[in-house]
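Removed: one protein chain of the complex. Kept in place: all other protein chains.
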Amino acid sequence: MAAPLREILVPSVAEGGAIEGVGIGWARRLSLDIVIPAAVLILIAGGCFLGPLILPIPKPVGGNILSANLPPFSPGHILGTNPVGNDILSQILYGGRVSFEVGIGTNLIGLVVGGLLGTVAAYRGGVMDAIIMRILDVLIAFPSLVLALAIAEGLGPGELNVIWALSFFTVPAFARIARAATLRLREQTFMLAAQLAGTRSWRMLFRHIAPNILPQLVTFGLLGVGVAIILEGALSFLGLGVRPPNPSWGNMIALGQQTLTAQPQLVLIPSIFVFVTVLALNLLGDALRIRWAVS
Amino acid sequence: MSAEQPTLATLGGSPSSTSKLDRRGASPEGVPLLEVQDLHVRFHREGGQVLAVNGLSYRISAGTTLAIIGESGSGKTVSARAVMGLLPETATVAGSIRFEGQELVGLPEEELRRRRGSDVAMIFQDPSRSLNPTMRVGVQVAEAIRAHLPLGRREARERAIELLRMVRLPSPERRYLQYPHQLSGGMRQRVMIAIALACYPKLLIADEPTTALDVTTQAQIMELLLELQGQLAMGLILISHDLGLAASYADEVIVMYAGQVVERAPTRELFAHVRMPYTRALLDAVPRLERPAHSLLPIVEGQPPDLSRLPIGCPFAPRCPRADDACRQAPPLEEHEPGHWWACWHPHRDDGGER
Partner (left out) sequence: MSTPTLAVGRPEAVPSRWRSLATAFMSSPSLQMVGRRLLVAIPVLFGVTLLTFVVMNLLPGDAAQELLGANATPQQVHELEIKLHLDQPPWVRYAEWLRGVVTGNLGTSLASKQEVTTVLGQRLPVTFELVLYGLLISVVFAVPLAVLTAWRPGGIFDRLCTVLSVAGLSVAPYVLALVLIYVFAVKLGVLPAIGYVSPTESIVGNIRSLTLPAVALGLPLLCFYMRLLRADLLEQMQSEDYVVTARAKGLPPWRVLVGHALRNSLFGFLTVVGLNLGTLIGATVLVEQIFSLPGMGQELLEAIDNRDIPVIEGTVLVFALIVVLVNLLTDLLYAVLDPRIRYGRSAA
């Protein structure tokens, strides 16, 4: 019975539009609105993670107080230094690492855990669905920043704790999307066909559900990385999360706030990096969403 | 009961509407209400064009009913939308559509809009989706009135209620305030008809008006349409896949396949002497009581052709039981018998035999 089943299932891929993007069609479909943001992201991420290894950049901490407050384009410090004497470019790169790690980390957790939860809830339905949804409702009820603050406060400073704290939102957010997408999938006849054909364990149905909802989750995740980066910045800005002297784009902005009029570049430079990164993520997420749209 | 039903004479209305009726009586002889000539409609999509309508021609006069029959994808709905000017921007229209002598193709949108709803109106297949779910039903009718007639809100409301009464909607004053989901399918379709007739159009296009309804309601709606057509002396174009509908209600029938006309004749003539194998197949596919139980339905094998890649020759040939090499060349649509046109090398003959 494998052959007739394929007849029915293949339209599902076309309906989902999901896998069509992956594979041979992909090369043809690469266009500017995907390539440019992706390139920018790779550039920034690459710079943050590889830059300090390759280029001769001073360490982000332990700077010399004598070389404090140097303006940009000073010798040895291309972006200048901050009031404590630390090289700004270095702080940007290391801070960027934090941003990317937090952003990707929380969204990965969200995608896996939340996606699983949502899919199971939608697929099983009934009491399990109701319980899971109520729990998620509680989590979503908390204004994000407030909850993040509380958790970060409870856990203490540090990057890892920020990841845990922010995961409290990504998980319910992904779960909601996964659930809605799975519910919509269930309506489609190919699911019924698969069931009638005796597709037994729900593991095999994950082979049908997952490929179809994954694109939606991934594009949501891309936008979520942007949100997480901003939230991490907010936490650091407020004094939680990553604390000085460890650099984070957020706490750099906070420190720079005090000398906003005198040395705007201390606020401006990390702000620009946050902006460009999040912008690229948003553009990429949008472009992919349109590309992979389920009609 | 007929005394209760508002007729044209009893219906009030603004002077402009009565003058329209006068005009109707004085419509110039010899100028058909709608004349379509060699209509082609192309849709531009990624990776090519789809030829939805491939050379359609017909004409219809006031007070008559034309049925356009075809499967989904035959181009019947697209051609109707072309007449209304309701095609999306991806479509290009070639050919001629003349309404009372006025050429519609190439007319600026503002001009088309003036005619939409007031001269030519259309009702659609699924009334549950064709009505705005968040707007009261009566207001939607009143909106159609005020789109073209300079009536105040109250007058428009009163006229809308009269229209609802005219389409035999029970308790029209109450229904006026209701929302579409509070009405049954048949009632919704009546509302759609009221909307279409709000400005007494000269031509009404009904696109599968009864497909979404159950059988008894179908008959009621069709009877209503016919009666209103008579009262308003409208031209009526019936679009359907249902030959039975055409047989019962149309004066002339056009059969379309893959965007082309394959057979055309006055109704009686068509059903007395079916020529096209496709039309024959459509007729044969209708389940009949006389057939022995559990006999196989003679359905037509295969699928309608992909309109972006039309085969050379007769478009029906791949599915036609009578096709042969001659069919590689497209048969022209010709008037082989008086009033009866068809496009086939191997039409059915009166002797009733195969070939």
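All chains are identified by letter, namely A and B, in their written order; residue positions are counted from 1 within each chain.
FYI, a residue touches a chain if its C-beta (ideal position, glycine included) is under 8 Å from a C-beta of that chain, and two chains touch if they have at least 3 such contacts.
Computed from a prediction, not measured in an experiment: that's the story for all the values here.
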Original post:
Out of B:173, B:324 or B:337, which is the one that touches the chain we can't see?
Top reply: B:173
Subject >> Candidate in contact with the missing chain, chosen from B:115, B:159 or B:340 >> reply: B:115
Subject >> Option touching the unshown chain, where A:34, A:155, A:183 or A:197 are the choices >> reply: A:155
Subject >> Among A:70, A:84, A:104 or A:135, the residue in touch with the chain that has been omitted >> reply: A:135
Original post:
Residue-wise, where is subunit B in contact with the chain that is not depicted?
Top reply: 4, 84, 86, 88, 113-118, 121-122, 124, 126, 129-136, 143-144, 147-148, 157, 161, 171, 173-174, 176-179, 181-184, 187, 192, 195-196, 198
Subject >> subunit A residues that touch the omitted chain in the full complex >> reply: 134-135, 137-147, 149-151, 153-156, 226, 230, 233-234, 237-240, 250, 253, 257, 260-261, 264, 267, 271, 274-275, 278-279, 281-283, 286
